[in-house]
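Excluded from the complex is one protein chain; the other protein chains are retained at their positions.
Labels run A, B and C following the written order; every chain starts at residue 1.
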Amino acid sequence: MTIGVGLIGSGYMGKTHAMAYRSAGAIMGDVPDVRLVALADATAEQASEQAAQFGFERGTGDWRDLLSDPAIDLVSVATPNSLHRDMAVAALEAGKHVWCEKPMALTLADAEAMEAAARASGRITMMGYNYVHNPAVQHARRIVASGRIGRVVHVRGWFDEDYQADPDLPWTWRARIADAGLGVLGDMGCHIVALVEAVAGPIVSVVAETQVIHETRPLPDGTGLAAVENEDVATALVTFDNGAKGSISTSRSAWGRKNRLDFEIHGTRGMILFEQERMNELRVFVNEGKRDEQGFRTILSGPDHPPFGRFVPGQGHQIGFLDLKTIEAAELLRAIASGSRPRPDFTDGLHIERVIHAIADSANAGGARREVG
Amino acid sequence: MTIGVGLIGSGYMGKTHAMAYRSAGAIMGDVPDVRLVALADATAEQASEQAAQFGFERGTGDWRDLLSDPAIDLVSVATPNSLHRDMAVAALEAGKHVWCEKPMALTLADAEAMEAAARASGRITMMGYNYVHNPAVQHARRIVASGRIGRVVHVRGWFDEDYQADPDLPWTWRARIADAGLGVLGDMGCHIVALVEAVAGPIVSVVAETQVIHETRPLPDGTGLAAVENEDVATALVTFDNGAKGSISTSRSAWGRKNRLDFEIHGTRGMILFEQERMNELRVFVNEGKRDEQGFRTILSGPDHPPFGRFVPGQGHQIGFLDLKTIEAAELLRAIASGSRPRPDFTDGLHIERVIHAIADSANAGGARREVG
Amino acid sequence: MTIGVGLIGSGYMGKTHAMAYRSAGAIMGDVPDVRLVALADATAEQASEQAAQFGFERGTGDWRDLLSDPAIDLVSVATPNSLHRDMAVAALEAGKHVWCEKPMALTLADAEAMEAAARASGRITMMGYNYVHNPAVQHARRIVASGRIGRVVHVRGWFDEDYQADPDLPWTWRARIADAGLGVLGDMGCHIVALVEAVAGPIVSVVAETQVIHETRPLPDGTGLAAVENEDVATALVTFDNGAKGSISTSRSAWGRKNRLDFEIHGTRGMILFEQERMNELRVFVNEGKRDEQGFRTILSGPDHPPFGRFVPGQGHQIGFLDLKTIEAAELLRAIASGSRPRPDFTDGLHIERVIHAIADSANAGGARREVG
Partner (left out) sequence: MTIGVGLIGSGYMGKTHAMAYRSAGAIMGDVPDVRLVALADATAEQASEQAAQFGFERGTGDWRDLLSDPAIDLVSVATPNSLHRDMAVAALEAGKHVWCEKPMALTLADAEAMEAAARASGRITMMGYNYVHNPAVQHARRIVASGRIGRVVHVRGWFDEDYQADPDLPWTWRARIADAGLGVLGDMGCHIVALVEAVAGPIVSVVAETQVIHETRPLPDGTGLAAVENEDVATALVTFDNGAKGSISTSRSAWGRKNRLDFEIHGTRGMILFEQERMNELRVFVNEGKRDEQGFRTILSGPDHPPFGRFVPGQGHQIGFLDLKTIEAAELLRAIASGSRPRPDFTDGLHIERVIHAIADSANAGGARREVG
């Protein structure tokens, strides 16, 4: 079986999709073949250039070309968030499978439309929550599922970066709700929600606060200041479906943090700790053995944590960010071949959107509790 | 000047007071002399034995003896929390200075009575928040005060241990509100509040949730199960007087955590990280210098972080838990000699109580916002 | 320009070459195109299967086929070490450029023959010391070269793993000198030599000891024990050409170590620390600024450490083991296109061999000093 692929968007996330398609088969050995049919970008020229670099057969300045091409089975949507809805829905309606970058869309209504289109189409969908596919995170998930740390009772998650920490950065469209939707919740908060839900199950209610750290930013043309409309920081008390509680906090204004996508899972028999900046390590404590020997174990990712071994046969030899995307692509391609459901798909993605919008709503209501619909 | 000391309670915290009194002068060189006059405990026999071990002149089975002894200027209250109010108020009324262990009391009313007695007496008081006196924490405080990390905008704190994590531990009076008051908030939460307030200023409102992890525990006599009435875990969204926001979370049921009393201070120019389990380290990021050289600096405590040098002249040579108590004692003794106000005193302590009770109230009200009175 | 590639060997290291060829152009954008012409392995069948997985046009059971194929400009040698010499020399004599995995060969004589063939041919060569290409390591190299840490005075390096730590592992040909040559020095020691020489310059003399930890191992067929002839551990005092001294130690019998390829560079103004198991971090201390703020800085790899940004645009988002090989391939391909010298090439590789053989000689002579020829 060969799956024909069209890619919309050749910025960085588009590049990660292209690399993942190129590598998945050679790395894994057991995924369907991929044919890189066409790449669409803003102009035909740019699209052709990127198609050449990434190995696609042709480039096009019109993404709708991809939908009418019968050689294309699967469309990757790696464009600015405001375009996700139209592109994903159109692709699904054209009978294509869709791999869409996060967050799903600017508004909850758009995300709902995308999920509805996915259900109506019967096509396979996948959301680009690459961090979930880390073998260390999957190992955490297996540990939890096995009962090894007992019942999960408390969960904490964080996702901090500092790309908006500098007060002197100029204002951009990302600060305007009409253009960008949510702030840090849409850009980063969805990732930590995806991660803790993958390990500990769905969040059902939230109580939250948000902050705008820098209320205005200088306009790039030097004509004055413009308002930052969406949140720089969000923190929520969360309740999980299984009764566990916890908290989530995310900031795009956290100096020194580059990828602090971390979580703690507190169980009645043990604890799991994960830090994305050291993504090949998992720390685990289980209440067993002699007390004078107890302590957190630092487990280095290795071939015993599949599919790590497909990348490197030696424990401690490390996979990187792009490798997570390769795993994601492989899972999607296998799902398309087998007709099974990959995770997280548009249904999972919609739930993640509901959580981040519930957090925003709660904060706007002064910290009132919001159920996740 | 020689300050006569009476100590009530010779359990572990009483021992730390005794050791601190013994060491403060020899370590610091510039604190008033101390005379260890008398130690009171539950029985005269136990008191005498402990008095001998700790170097007090005499022991007594009646703590009120200390109040009538004119040789005693300062009384240490290191007894179970339910006794703090009566002892501290009586000592203040007897004209003694008082050093009281945390938390202040079982109820907010008791804490208010203690603070009122302190004000009425004009005596010097101090609350036993030893972690605040860590040179690394004081260095964090100075960095914040200096503006080095800009304006503080976000603060997170945690205090986790695992002493109640085991579901098989027998029920004790600590689980009954009438005897023990708050659960983890009283025992541990007050420490993290003391720490973040020392560095970032007072908390003015909270929105919180709490959890009882193990709802019942076996009675020690094997006759069945009894209810755990007070919280094992508490998490709060907090707002500071200066407008910063953040969160605090504490658990006595966090497997593998032994003293996770950690905080993060997010500023507009930098970030400070502290972990109590590595109490001689402070990690600091400041947005300056070449980008390819930026990163968190791990600063090891040393003589440049006073009064570390009084304990060891070499950076990286480490002070320990008991040394924090020695610093605390020295500050109290100097304050008595000079008539100045040590921190945190009963007024600070009452504020800390108000925060933890506001957290409990908010949680009991389903996460409603509570102002800190 | 398109460079035709032939790959000999499709085990794990062969796979890394294949992946690197597939990814280099798409990742970097500025390397010559690659045509994956042919893959040779032990049998035609295996070769064809792997050729299909890795995207080579054809497979062959005879590696000499590659040498006569005019479409092939560059040959990757990723076979057992005992075959390197014949293959590399033959490929050079056939006018091919050669990329050879480490170590160069079983014996110093073989390595010398390879280097001589390279010089005689005028072709481009490269040795597969992938760790050298880590952006963090290259940053260390730039820091040293810039004088930022002053004059380098002392250097320490380690490379420990535990793949031969278990005494119950069966005997293999790797333990016989005739088949495998050096033990841990050939397999791992050469990597740490490559790394410290890349950063601190050539080693000129050594004084060393080696150990065989498990003197015999069980024969796989259960007929008894066979001797382990080559070293499990080697440690050397080393002197660098610039006068610095230091030490190198490597073990394949170090339980719990999975990839402890670490080094310290001591300068007269600062210090650099690197740990391969956290390959995206570099710790740097420079004696500057206020004493109370001094400490090691943990620098996370990012776009300011090229070519990291070609893989991920966000600092702290991590590259992995395979990405190092992609950088290596890109440097080789650019060198072929431009006619420049890539590093480390066969001349550098021969020097590394001389160091590890000098270490073995010194140890065999009871720790006598050996100059590196």
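The working rule: a contact is a pair of C-beta atoms (placed from the backbone, for glycine too) under 8 Å apart; a residue touches a chain by one contact, two chains touch by 3 or more.
Every value quoted in this text rests on a predicted model; they were computed, and no experiment measured them.
J.: Touch as defined at the start, partner being the missing chain; which of C:119, C:142, C:269 or C:341 qualifies?
T.: C:269
J.: Touch as defined at the start, partner being the missing chain; which of C:52, C:116 or C:153 qualifies?
T.: With C:52, C:116 or C:153 as choices, the missing chain is touched by C:153.
J.: Check the options B:88, B:248 or B:279 and report the residue that touches the missing chain.
T.: In the complete complex, the chain left out is touched by residue B:279.
J.: Write down which of A:43, A:298 or A:364 is the residue touching the left-out chain.
T.: Here the residue in touch with the unshown chain is A:298.
J.: Of the residues in subunit B, which ones touch the absent chain?
T.: 12, 15, 18-19, 22-23, 25-27, 29, 53-55, 161, 163, 257-260, 276-280, 300, 302, 311-323
J.: What does the interface between subunit A and the hidden chain look like in terms of residue numbers?
T.: Residues of subunit A in touch with the missing chain: 139, 284, 291-300, 302, 304-305.
J.: Spell out, residue by residue, where the missing chain touches subunit C.
T.: 149, 153-154, 156, 165-167, 207-209, 211, 213-214, 233, 235, 237, 239, 245-247, 249, 251, 253-257, 266-271, 285-287, 294-296, 366-367, 369
One rule holds for everything that comes next: only the chains that are shown with their structure count from here on.
J.: Return the chain whose centre of C-alpha atoms lies at maximal distance from the corresponding centre of subunit C.
T.: B
J.: How big is the rotation relating subunit B to subunit C when the fit is done on Cα atoms? Please round to the nearest 5 degrees.
T.: For the C-alpha superposition of subunit B onto subunit C, the angle is 180 degrees.
J.: Distance-wise, how many Å sit between the C-alpha centres of subunit A and subunit C, to the nearest whole number?
T.: Using C-alpha averages as centres, the distance is 35 Å.
J.: Distance-wise, how many Å sit between the C-alpha centres of subunit B and subunit C, to the nearest whole number?
T.: Centres of subunit B and subunit C (C-alpha means) sit 54 Å apart.
J.: For subunit A and subunit B, what's the span in angstrom between their mean Cα positions?
T.: Whole-Å distance between the two chain centres: 41.
J.: Mark out which residues of subunit A touch at least two other chains, giving numbers and ranges.
T.: Within subunit A, the residues that touch at least two other chains are 257.
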